[in-house]
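The complex appears here minus one protein chain, its other protein chains still in place.
Just so it is clear, A, B and C label the chains in written order, and each chain counts residues from 1 on its own.
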Amino acid sequence: MNKGIKIATIGGGSSYTPELMEGFIKRYHELPIKEIWLVDVEEGLEKVSIDAQMAQRMWDAAGYDVKVHATLDRNQALKDADFVTTQFRVGFLEARIKDERIPLSYGMLGQETNGAGGIFKALRTIPVILDIVEDMKRLCPNAWLINFTNPSGMITEAVIQYGKWNRCIGLCNVPVIAMMKEPEAIGYRKEDLIYQFVGLNHFHWHKVFDKQGNELTSKVIEAMLEGKAVGLPANINNVPFFHDQIKRLGMIPCGYHRYYYRQEEMLKHSIEEMNTTGTRGQQVKKTEEQLFELYKDPRLDHKPEELAKRGGAYYSDAACECINAIYNNKNIHMVVSTQNNGAIPDLKNESIVEVSCLIGGNGARPLAWGPLPSAPRGWLQVMKAMEECTIEAAITGDYGTLLEAFTINPLIPMGASAKKVCDELLLAHQKYLPQFTDKIKQLKEEGLLIKDAVVRNLVENEQ
Amino acid sequence: MNKGIKIATIGGGSSYTPELMEGFIKRYHELPIKEIWLVDVEEGLEKVSIDAQMAQRMWDAAGYDVKVHATLDRNQALKDADFVTTQFRVGFLEARIKDERIPLSYGMLGQETNGAGGIFKALRTIPVILDIVEDMKRLCPNAWLINFTNPSGMITEAVIQYGKWNRCIGLCNVPVIAMMKEPEAIGYRKEDLIYQFVGLNHFHWHKVFDKQGNELTSKVIEAMLEGKAVGLPANINNVPFFHDQIKRLGMIPCGYHRYYYRQEEMLKHSIEEMNTTGTRGQQVKKTEEQLFELYKDPRLDHKPEELAKRGGAYYSDAACECINAIYNNKNIHMVVSTQNNGAIPDLKNESIVEVSCLIGGNGARPLAWGPLPSAPRGWLQVMKAMEECTIEAAITGDYGTLLEAFTINPLIPMGASAKKVCDELLLAHQKYLPQFTDKIKQLKEEGLLIKDAVVRNLVENEQ
Amino acid sequence: MNKGIKIATIGGGSSYTPELMEGFIKRYHELPIKEIWLVDVEEGLEKVSIDAQMAQRMWDAAGYDVKVHATLDRNQALKDADFVTTQFRVGFLEARIKDERIPLSYGMLGQETNGAGGIFKALRTIPVILDIVEDMKRLCPNAWLINFTNPSGMITEAVIQYGKWNRCIGLCNVPVIAMMKEPEAIGYRKEDLIYQFVGLNHFHWHKVFDKQGNELTSKVIEAMLEGKAVGLPANINNVPFFHDQIKRLGMIPCGYHRYYYRQEEMLKHSIEEMNTTGTRGQQVKKTEEQLFELYKDPRLDHKPEELAKRGGAYYSDAACECINAIYNNKNIHMVVSTQNNGAIPDLKNESIVEVSCLIGGNGARPLAWGPLPSAPRGWLQVMKAMEECTIEAAITGDYGTLLEAFTINPLIPMGASAKKVCDELLLAHQKYLPQFTDKIKQLKEEGLLIKDAVVRNLVENEQ
Partner (left out) sequence: MNKGIKIATIGGGSSYTPELMEGFIKRYHELPIKEIWLVDVEEGLEKVSIDAQMAQRMWDAAGYDVKVHATLDRNQALKDADFVTTQFRVGFLEARIKDERIPLSYGMLGQETNGAGGIFKALRTIPVILDIVEDMKRLCPNAWLINFTNPSGMITEAVIQYGKWNRCIGLCNVPVIAMMKEPEAIGYRKEDLIYQFVGLNHFHWHKVFDKQGNELTSKVIEAMLEGKAVGLPANINNVPFFHDQIKRLGMIPCGYHRYYYRQEEMLKHSIEEMNTTGTRGQQVKKTEEQLFELYKDPRLDHKPEELAKRGGAYYSDAACECINAIYNNKNIHMVVSTQNNGAIPDLKNESIVEVSCLIGGNGARPLAWGPLPSAPRGWLQVMKAMEECTIEAAITGDYGTLLEAFTINPLIPMGASAKKVCDELLLAHQKYLPQFTDKIKQLKEEGLLIKDAVVRNLVENEQ
């Protein structure tokens, strides 16, 4: 790789791109990038252009000789790439808003990676990522695919199990934030703690130890229950966990566990939010517009503070760290989505899990955790089953399989309303769900209408 | 055993006792019973006496020399028993009504074996069954324990795993009814079909084959979806399953799956029922009173028709069939709760499962099913995890473990209301939950009140 | 099947054919056979003709209207067959003699289903059975394949896993003989015992219970150690097991375990046998010639006594019993080779195992055994690994894989001599090992000679 590294970023027109650039710039001394290709689709042309110019300014200001390209031609970007990062969002934020509002309009959780919304985000994204993988087989067969498009775990599972592409690592900012915030909450320095994570993407727990191997998990639990910020992503409402339950659990849940452990309150909060400030997607849309206004400023040549407010902050930095660890065979501890291989013996060997890994020149090697107690074991198994049904439905377009995914999803109370939610989501996302064409056609013939007016508008505007 | 068989029936004062007698009487030619001991607790004295007299009349009418005893002394009943059947209900139907009404009063499913109610039925029953097992170790160490107290699967797991009593089989009428009704719905005779069941108690699926090994499962599914009665227990509301989902599933769900596959409608129906006819428990209470009025009639010497209307019909007949199969080493196919041992490889070897078994002189030998597809696999795994938490909480009295069971139960949307339901149930059942004494004391000190007036009355009447 | 059953028997020219006929004749009242097709290859023409005439005489004497055909045309025989039985021997008894003498000439066990010989029998047979399966897919897609060609377990695994033909059951006479002889050795009647078998073909253990579920295993072990014949096939030398070891094991080993538990003596005995009476294959060859002389007699119309002396006695009767149980959905207990599906949780779900099964209209359903103690668990795992390597080598013709099978085989002390044995066997069986053509050519070019003169002669005569 002494020619200098080529990076291709799919979904290059994301508002996170400056964070990604910052991450690369601060690692340039050991990660000698030569060129960066930001790829996007037609509708994202303006944003990717703004990003590319902003990015180029950042590199220039840093004084490194790196060329940033914006392109709509994925082939050109992928050709001989060393690392491909994926941060695209099929259907843009409008799709996220649909994922949120349709379930909420029936009194069910609307969220982009949990419940019905999470299932549909996977349905839209998986066919696209599998296309990308086919391109990579032709154009850059030795490249690493560093995915941070959500739902990151399911995307990674689709890439590895169905796309048969093993050089893929799925990233998430949730463990990063936890490891960043918890130490000070319990009066330690980050480098003096040992972390062990186990679970699935957006559904993991962890334990903490000091350097002598003494467990500090309960300390963090106490701090969390006292209300100390211990690493909650910005997009998640801070309802406290039930003390007795978490003490019994003996592991620190991740922020997203609130959707399951405090289902009632999280749902209520989401409905209130929709009715007041708008859903998270609607809020983010505004933030994004503001960010791109900033990025347009030809004098801006560094990542603006405002970006950190988004829920996905540190995602891109984690990607840079991961690429660096692979490129330089650093053998560092990171928490990523990779093939289980026994690390969680309660799940299949071939399942994708998100666990503590050693990251080095041959990718991610998961640390074996051993068997889990009843409750976390059952949770992981049911969530993985839901993921499997979802991935299968995304690939086959089978409506019965999709209903199976809905039924087993712990956040969806199955019944006529839930089926309605499913059908409306199919209709609302029709542009991005070619695998369900027949079913959608049938729904239209049956005269299905979308209940929520905001979503109806979004759909009409698309046509 | 040439001395003639001794049967001890714990919970002998049940309204099902005449069915049990009928079952024994019709098998007497190969099952030479000598004496039957109906045991009950103080509060059940009247009912057990009525049952014993009724039972004696039935035996006398049949012309067999069998002596029926009613007793409050479990030791006397268990001494040298050959078979012990358990059909007791800790806290009587009043407890069932609490299990139903408290969750429903918070808009959650109230049911005696599902959701919060099912968890609490287990909490009350497990300590009692473990006491019985200890008595059996002393008094009848070679006896078989045939359990049909619900939740039958969890009770059997507690007996085998915690009580270390292997000669235990858990029974359920749900598979019996399915195998009784389905054949005619698809135009076959019962003896011409091959059945394969897999799952847990009240949570199993099955496949059907003709004698040539051709699968008829989809025929039964079609019949079921056309609304034909294919074996729904009397206590379950007949909401249709979603056609596409069940076709994809490729197995016939059991009646109780409605609580999960049509959660919304089942909940709605339960609330309506509570507000009109009263909950199932309240209805059953009336039926039971009527039944005992009938049983009092000194001229009645056979099982009255009215008994068949109860949800538990055929339960006792299944028990007789099972006892007969063991006693005569019949090696027949029955669907019972027994130790997994690999029959469902997706669950632990030591878990109790409800599957097709060969029943003979050394008990139940499960038929190996092999791995399940994603959705049913995930369902069984999460339900088993919930059962494990519940059993553990029943034994330890740990409140955090109980919250874990609540959280992972797919019918409980966790949050403040669910915790309220949990706490009210603890309070309402305090008389039967000695293992939770401290927690209940704390709840009282905090001034917890039970919201539902009917339940409040029941509790007050107990004191 | 009201047309009357059609049976096709591959390897119809076997000396066991009269036993098969006898088995069918005595079950004719419930198994209405119409026609039987005995298929063999060119070299077996004379024998299959003798068998067919003998068989026809047997049916005629029984007074049933069944037509027996001899043919070299497999297609004609398979066309619309209901049951296909396989009892062929690729390379005839000459091949068996090679399997025995070549290893023995290097001081290693020479046996037709164990050690190097067993591996080579599988290498020759698997390609042929897979061809048969392809024919069956075309000609009789609903037929059952009842295999009793050895090594029966590996053949069944090849058929099901590689041939993707699920309607296959592998048979063996060893459990049959055990269940026939043991009862009287401990003073019981066969119908009063409950048997549980677990393991692989020619490598299983079992437990015995009386009708009340009391374990009698140690009684049988005592009887066996006292020297009582408890079911040893005629071809196996009766070296006693080590008492302390078997008591600790707590299960009754099968006759073939002697090759592993008393390796030294079994090897010594085989060498002595070779040097005196000739190997078992050489003895059997004589017996077979005598049998066919008998069969030629136009007055003989029943199975002659002499046939029972062969090691494979009762094999064909087991096949008839199995066919009967399937045809009439009898749901009886038989010990057969079928897909594991969790019955032995220590092996993969898809592995073929030989265990207690329920045999009925949809084939064999294995009874779940649960986990095994260390020693038997390890034995099954290593033997299955050896089988897997062998099957893979049989299909791919990869020499390295074959060496892996040799190395892991517990009866082969790996090294230069064992490699010599392997190479000589390749050369000796070249006619029947097309998948190894290149390797065999190389061995010839290197001037490899076969050490044993008898085998050299056999090979020369073939050319």
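FYI, a residue touches a chain if its C-beta (ideal position, glycine included) is under 8 Å from a C-beta of that chain, and two chains touch if they have at least 3 such contacts.
From a predicted model like this one, the values you see are computed outputs, not experimental measurements.
Taking the complete complex into account, the chain left out of view touches A, C.
Contact with the omitted chain, checked across C:135, C:222, C:265 or C:462, is made by C:265. Of the options A:64, A:92, A:209 or A:292, the residue whose C-beta touches the omitted chain is A:209.
Among C:135, C:222, C:301 or C:398, the one in contact with the hidden chain is C:398. The omitted chain makes contact with just one of the residues C:94, C:354, C:388 or C:452: C:388. Of the residues in subunit A, those that touch the hidden partner chain are 1, 167, 194, 196, 209-213, 326, 328-329, 331, 333, 339-345, 349, 356, 358, 360-363, 365-371. Mapped onto subunit C, the interface with the missing chain covers residues 242, 244-249, 260-265, 267, 374-375, 377-379, 381-386, 388-389, 392, 398-401, 403-405, 407-408, 410, 413-419.
What we mean here is this: only the chains that are shown with their structure count from here on.
Taken pairwise by the contact criterion, the protein chains link up end to end in a single open path, with no chain closing the loop.
Centre to centre, using the average C-alpha position, subunit B and subunit C are separated by 46 Å. Shared interface positions of subunit C, defined as residues touching 2 or more other chains, are absent.
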